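Every protein chain except one is present and positioned as in the full complex.
On to chain A.
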Amino acid sequence: MARHIVARTSDIPPGGNKVFGVEGRDIVVFHVNGEFFALLNRCPHEGAPLEKAACVARLTSPEPGVYQRSRVGELLRCPWHGWEFDMRNGQSYFDPKRVKVRSYPVAIENGEALQKGPYVAETFPVLVEDSYVIIET
């Protein structure tokens, strides 16, 4: 599994996202509630760019007229047709068996550890006080 150091954690503001070209693919990394999630930047339906998706909550309804929100900001709503996906694993809610966005493991490591290890970031100056976002593909 290749590891790609793509950004400082501070490069992606809370609630925001950033797209990285990794091995010829566009991967979008979201920063939500202190966590980072990485997905292929294409909706599996018609290819819409997920970086433009709305980050919404999981909305459930036990009965008509009663709505419950959970996991605020962790659900992606495709910018075109509104298909919804779980940011954590790319799974769709309307058709989970057949439709899924490719997702990637994300690790956060601090600069000191990176400096010592084999994965020195060549394109980013390594500052020991920073943490880095690493995508595994």
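Brief remarks on what is shown
What we mean here is this: a contact is a pair of C-beta atoms (placed from the backbone, for glycine too) under 8 Å apart; a residue touches a chain by one contact, two chains touch by 3 or more; residues count from 1.
Definition applied: contacts and distances are computed from a predicted model.
For the chain that does not appear here, its UniProt entry gives the protein name "TIM-barrel fold metal-dependent hydrolase", which is one of "TIM-barrel fold metal-dependent hydrolase", "Cell division protein FtsW", "Type I-U CRISPR-associated protein Cas5/Cas6" or "SRPBCC family protein".
Across A:D26, A:E84 or A:D130, the residue that sits in touch with the chain not pictured is A:D26. Of the residues in chain A, those that touch the hidden partner chain are 16-19, 21, 24, 26, 41, 45-49, 51-54, 79-82.
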